[in-house]
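Next up is a structure, given as structure tokens.
All protein chains but one are shown in place.
Chain lettering (A, B and C) follows the sequence in which the chains are written, and residue indices restart at 1 in each chain.
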Amino acid sequence: MAGGTLELRRISASKSPAPGIRQMPTVTKYIDTTTCIGCKACEVACQEWNDLPAETTVQIGTYQTLPDMTANFWNLIRFAEYENGGLHWLMRKDQCMHCEDPGCLKACPAPSAIVQYMNGIVDFQQDHCIGCGYCITGCPFNIPKFHNKTKKVYKCTLCVDRVAVGLEPACIKACPTGCLQFGTKSQMVQLAHHRVEQLKNQGYSQATVYDPPGVGGTNVITVLAYGDRPDAYGLPRNPTIPLAVRLWKDVLQWLGNLSIVGGLIIAALHYLRFGPKAVKEEAQAAESGDEI
Amino acid sequence: MDIPMTRRSFLKIGTIGGLTASTFGFDLKPAFAQVRTLKIARTTETRSICPYCSVSCGVILHTLGDRSKNVRPTVVHVEGDPDHPINQGSLCPKGVTLKENIVNDRRLTQVLYRAPGSDHWEAKSWEWAFDRIALLIKQTRDARLIEKDTRGRILNALTAVGVIGGCTDCTENNYLLVKAFRAGLGVIPLEQQARI
Amino acid sequence: MTNGWTDIRNADVILAMGGNPAENHPVGFRFVMEAKRNRNARLIAVDPRFTRTAAVADYFVQIRAGTDIAFLAGLIHYAFTHNRVHEAYVRAYTNASFLVRQDYAFNEEEGIFSGWDQEKGSYDKASWNYEFDAQGFATVDPSLGHPRCVFQLMKGFYSRYTPEMVSETCGCRVEDFLKAAEIITSTYTPDRAGTILYALGWTHHSHSVQLIHAAAMLQLLLGNIGCAGGGVNALRGHANIQGGTDCGMAYHNLPGYIPIPKANHQSSGQFLEAVTPRPLRPNSMNFWGNTDRFFISQMKAYYGEAASRENDFGYHFHPKLPQTPAGDYENWSWAYIFDHMYQGRMEGLLSFGMNPVANGPHSKKVINALATLKWLVVTECFEQETSTFWKREILELIQKRPEEVQTEVFLLPAANFAEKDGTFVNSARWIQWKWKAVDPPGEARSDQEIISRLFLKIRELYEKDGGRFPDPILHLNWWYTNPFDPSLEEVLKEINGWALKDVRDERDPQRMALRAGQLLSNFLDAQADGSTLSGNWLYIGMYTEAGNLTQRRSTADPSGLGRYSEWAFNWPANRRILYNRCSADDQGRPWDPSRPVIRWDGGKWVGDVPDYGSDSAPEAGLGAFLMIPEGGARLFVPGQFVDGPFSEHYEPAESPVLNPLHSRHSSNPAIAHFKTEWDVLGRAEEFPIVCTTYRLTEHFHYWTKNNAYNMQLQPEFFVEIPEDLAKEKGIEKGDRVRVSSARGSIEGKALVTKRLQPMNVAGKKVYQIGFPIHWGFLGRGQQKGSLANLVTPTIVDPNSFAPEYKGFLVKLEKA
Partner (left out) sequence: MKSGRVKLPGQIERYTFSERVVHWIAGGGYVYLLLSGLAFFSSHFYWLASLLGGGLAARVWHPWVGLLFVIAVVWMHHIWRRDMRLTEADRAWSKALWHYIRNEDSNVPPAGRFNTGQKQFFWLMYFGGILLLVSGLILWFTEYVPWNWRAVRSFAVLVHVVVALLTVGGFIVHIYMGTLVVRGGWGAITQGTVSETWARAHHRLWWNEITGDATAKNDSLLLEPTDRTS
């Protein structure tokens, strides 16, 4: 796209724009936990590219950089020692999953503070963010992080600025082992299934691709060797947009709008039908007549 | 600084939402958003090699501020060289943060000197330092050069001065160290990191 | 590396042992992952810890630190007993068929080889040799059946290393060893290749050279050397440690691995006579026979016009290694330098980018040693512990105060890699040019300028005031266009070399081989008569009339095997895989046609630059190992190592148990112990835990502690502790703990993990702990003086003089 602009698919708190003529494939990040060495190149590549400052950390008895992502740290390798017959040291790159049906976008009340580009990237537009934090509630993956100074929320942008000019995201570019790949969704899904087949042949009978249908699939897909235990990797089993957010946006919002408008209409009709309860003043009734 | 930069210069979608947002369904027009200006769009690229481990990844140093007078270029970004057959653009967490190795407020920028018995540094000029160090080396060499051993064999060896270094530096400087200090001054204790 | 980073992708089995490549060479490790993905390769990790490499390995075996030889010896035994030996390869390309002297022996009870002198504590190596015929050639038995041929001796020698013995020594389970052995030795067939990736986990031992010898033996038995996807691959730790090693940054050799002249060599003739080997088989190429060409060309590079036939090419300008009163040659290797320094034998030290307080063994001894100096010059990009050893908080370690230390210290601000051009030589021996991007900050200057200005200032003083033996200083060939800041391209040209006058072809004197001024392009372009100069023969061909080949950037790879022959320059002679003659059989046909490295097409070799005469027929018998006078690889090593011709398991100098094979000589008998009050060892009763040190992927050595991002990723010093041990000591994760050895102690955070399991060694429960290096006194964040080497011993390997950082004894307590 010329000029670094990207067409939008969805916009928070707004009606969806009509799709343009140009077809744009959905882009997807592929993560293979079975060849990830937890080197954290992606963690700092992300920070370096996005000009995010280093966080102050402490050693609390793990190789993991931080307990969780922060507004300045959008990409975290989660380390877990997992016993399953033998010992496994699981490492999974955690970041925004770029859901096909993003809960953050659904929950966001500020128009265009969260957008989904035509290529599937879900991006926060901090200029429009009001810092309400509903996206934090809407996200089934615990991704958006509130920044205490700017009072806005941040997360992985899938390096949309790079993707827009044909470069792969900074984390993908950095990844030394090739456990991260980037391409169209169909390519990546194919790659993931190929890898899962390979793993199954090597005895990882539970190997699977994590692409949860509950959020319409994610544009970050993850190959897990122990697919029966996504929780061991720190992944929710069946992520969906929280019921509360769906109730609010799909039911209560309309119900509320209707009842407010309805209430006003009923009041008006009532007034037209019955009018006010005016008091006949004994003394001044003659001259005052009406107080309003 | 711990406030993230504003990522977008401007957005074209500002008017979407707001007062016009109260209709249902699709908007009639596609919408576009301007994404952040690519920060390496106007940089000069220099090909280099990562100075850390021995894999020797190709890196591209992106500099800004060159090609005009009185402007010192600075490195604004470092990224893996995608043409390099080993790293093919990738880097490890150390290579990714190479910019900090170059642009770092802890970098030494002047000659420091600690006098005998002192507990602090003093800033000195290069000229002073070269004069002083050269004199000290010469004094030690003149006093301690072993021209011949006790059996009368010619040695011309200097063991009172040691020279260590090089593995962090380019090959040419390793060679210059060997040439100047061993072939020139006769230094025998010449070592680098290889054994340790 | 015998092979290269990009070649790992061709392997079928990858043994990561004595190294943690995923942690320390993550980008090189991409080729391991590629092999796994594309070839279904198997990755075996053998390590004291469950590492990042183990996390992605197909099979992991935990062994006790310092028992790697026992494990490898067990593999050798397994290969012999399971007939997993590539016999045709072994016969053709090793010294397996050579007959060994009758007086060679190994005493299995005592654990010593023949020639042991208890008094001197060293070996007389005379018996570790071949039987020679009347012409002086070694005798051989191609059937490999002779009881004294190397093959049979080796088989017998390693017969003691049964799986049970491996288990008892290494602390791993027999089944685990057998499973690993089955996979590793599966590469003995011609169509399978296995590689070994090792690093400082093998070199940091008091038996490190023998360890790598054992690995080489295993790979030779399996026929994996020289093949694509094979080799013994040392993954080196610094960007240009290879270049430094190649260019003579070691006390014992000159650039190009020419030994340093010694006191006994009083002329170039004597020197060359002593260091040039003679061929041990009739047709052996014995490439070191050309040492004279390389040495004289180097003298010409050093001294230019002043090196003439009349003055023996300036032979006496160059220093000779002195002898000790006892008659040995003086040892000035790293640990010895600081031992000599501690004993007051030195006055000054110049350090270029080195930090001995942090990286040398036993930091306290190093600090004490530095305090004896009159002067110290440190050239650095960042202030570090060595340049500030006189600061109060560091001197406190040795109970001294700044007032008591009279050392004058200079800290010179240096340019870093981005601020100068020049080449780095990587582990795969690729000489790669890099370009300068920016100027150094403030008054910082490049090393070439600092070296040159210092040298020229000294020369000026000698010119002006005279002094002791000024000749080499005055005559040093400092010919550079800008002598104060030499162009590194000019230096690179000098290292490659050129003809000083016209040189005629040796075989055809009518033909002009080189014009005066022409850059050398072949090793044998170098002349022994002073008509060429070359700073380092090994690099000849990198800068020829075709230009600076280290700048080449072609990614063409017609082989499809990741050879990239036109990317930069690969010493020697742009050969990408060393010993590649072994990749083909005696007829010159590749063992594995799907992965051909070189092939004889009837008139010449095609493929990689052959490690053989390029137009010599396969039957010529030059030997596949041109640098070895035998022509074949040395399974049995005659006289090169001081501690034996075969690799035997010895315990680390500090060990929780006695050697299960021979308790009398439990650790390497050839170790020479330093004798100062700092050189102490602990006993298992007091220090029962095995400890090892290592690097993390998030940091580089002691540099990145100045970087905020890297400090964020790994903020502070920690100790990895097995869960059981933590429970015993009442330690929770994140607690502060203290690790103490006989040398000192260090405190840090506890990282309690399942990844270190207690092990059963010789019937005893043994715990291992470990911690990374990376922190110290200066840098960002939580430094707290956590120098890992405060606890490490000064024991060094008797061949390489590398310290024993892996596998020493400590105790652990809650701080």
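In this section, a residue touches a chain if its C-beta (ideal position, glycine included) is under 8 Å from a C-beta of that chain, and two chains touch if they have at least 3 such contacts.
Worth saying up front: this structure is predicted, and the values here are computed from it rather than measured.
If I consider the whole complex, including the chain that's not displayed, which of A:Lys145, A:Arg162 or A:Lys185 touches that chain?
Reading the full complex, the residue touching the unseen chain is A:Lys145.
Just to verify: which one of A:Ala110, A:Cys156 or A:Ala170 makes contact with the chain not shown?
Per the contact definition at the top, the residue touching the missing chain is A:Ala110.
In the complete assembly, which of A:Thr56, A:Thr137 or A:Thr184 touches the absent chain?
A:Thr137
For chain A, which residues touch the unseen chain?
Missing-chain contacts on chain A: residues 13-14, 68, 109-111, 128, 130-134, 136-137, 142, 145-146, 151, 242-245, 247-248, 252-253, 255-257, 259-260, 263-264, 267, 270-283, 290-292.
Convention: only the chains that are shown with their structure count from here on.
Roughly how many whole angstrom separate the Cα centroids of chain A and chain C?
Once rounded, the distance between the two centres reads 50 Å.
How big is the gap, in whole Å, between where the Cα atoms of chain B centre and where those of chain C centre?
Here the centre of chain C sits 25 Å away from the centre of chain B.
Got the chain B residues that touch at least 2 other chains?
Residues 87, 90-93, 95-97.
Among the residues of chain A, pick out those that touch two or more other chains and give their numbers.
39-41, 43-44, 48, 53, 176, 178
Which residues of chain C touch chain A once you look at their complex with the stated criterion?
Answer in residue numbers: 22-23, 26-27, 29-30, 33-34, 36-37, 40, 50, 52-56, 58, 697-698, 708-718, 732-734, 748-755, 781-782.
Quick check: in the complex, which residue numbers of chain B touch chain A?
Checking each residue of chain B against chain A gives 1-8, 11-14, 16-18, 21, 23-39, 77-80, 82, 87, 89-93, 95-97, 99.
Sort out for me which residues of chain B touch chain C in the complex.
46-58, 61, 63, 72-75, 83, 85-88, 90-98, 100-102, 104, 106-119, 121, 124, 126, 129-138, 140-147, 149, 151, 153-196
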